[in-house]
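Encoded as structure tokens, here's the structure I'll be asking about.
With one protein chain held back, the other chains of the complex are shown just where they sit.
Entry: subunit A
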Amino acid sequence: MASIQTNILPKSYTLPGPSKASISGPSTRRLLPVGPAFVSHLRLTLQHGHSFDVHDAHAEKERQKLEEQQNSAANGDDDLGVGDEPESAELLALDPKEWKKHDYYAVLGLSHLRYKATPEQIKIAHRKKVLKHHPDKKVTSAEPQSTSSLLTGINLNTNDDAFFKCIAKAHEVLTHPEKRRQYDSVDHELMEHQEDDPSPTDFAKSKKTLSDKEFFSTFTPIFEREARFSKKQVMPMLGDIDASKEHVEGFYDSWYNFESWRSFEWLDKEVNEGSDNRDDKRYTEKKNKSERARRKKEDIARVRQFVDLTLSLDPRIKRIKQQEKEAREAKKAAKSAPASGAATPQMTKAQEEEEKRKKEEAEKAAKADAKKAKAAAANAAKKARRAARAEEAPAA
């Protein structure tokens, strides 16, 4: 509401005395029962006791309720934890032509989920991004970039749909199971992490040692990361310092027999575009194939090397070896001691067996008796029937 400007109070102004006139009485009218204002009026008079404060509080509450409803309706019932990720300027400036190099999870706003994202989550994330970045919406909001008066009114943001194309590509790759598998194999985030992995050389050269705590904090996440590639799902994890011997053995057993589905088609070189040369194509394909095989081999070797390294540094192995040694020594000590108390339990065992045998025999006998009785009864019945038939025959 625009404010009203008032003039300066004259110096001569004095306050008037109390007015003797009283306010004129109200008249009675009949309201037309229409409109939201009428409902507000009813609420004010009937429910809120003529108090505008109570009425305002109620209206505010209703408004909030409505807003919440609208929000929940706008976001759908549940976005399955997709959320909203901030989009950096670099991300928005991606070139759709360079699509092989994109981080598709970041494009769809799923960087926090990556390979764990379910198809449903990908679907929701894609829809969100499309709604936000659709070119139809951009044209109106974007300002013309040129200041030239000749070009005013002409939309110069012809590259408006660049990010939209990236979204479409990301969606295409991530919803196609085969393509997604290939992409996940060489996921950006993964490749970056792999470069930081400790290598045997680190430890071999500097004779660096790790405390127990450091060991687990370094190696646990790496195994968690690598486990995604396992063909056998639910790989055992590194565990902690107090893990049992079985766990530790099972862990190394599994990881030495690690079978990976990881593949490297994604890094293939493209066949030269426009080249119709069959030989060219075949040559590139051959190259790619060998390159894939080489990478795969390298990867298997890498995992194996890494497990070796872990084994060599694992503080639990030392502990287990120590325990085994102790157990062996204890056994040796036990053997050398005279075996006197072992007779009694053997006796009882023999007795038990005898009892069992006796019981079985008794049961067998009982069964045989029952059989005999049954056979006798059947015989008797047969005889009776035969007699009856013999009697009937002459009558017929």
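Everything below uses one rule, namely that a residue touches a chain if its C-beta (ideal position, glycine included) is under 8 Å from a C-beta of that chain, and two chains touch if they have at least 3 such contacts; residues count from 1.
In this text, contacts and distances are computed from a predicted model.
For the chain of the complex excluded from view, the name given in UniProt is "Actin-like ATPase domain-containing protein" [choices: "Serine/threonine-protein phosphatase 2A activator", "Mitochondrial import inner membrane translocase subunit TIM23-3", "Nucleoporin NDC1" or "Actin-like ATPase domain-containing protein"]. In the complete complex, the residue from A:27, A:88, A:233 or A:257 that touches the missing chain is A:27.
The residue from A:10, A:86 or A:177 that touches the chain not shown here is A:10. The omitted chain makes contact with subunit A at the following residues, 1-11, 13, 15-16, 21, 23-46, 50, 52.
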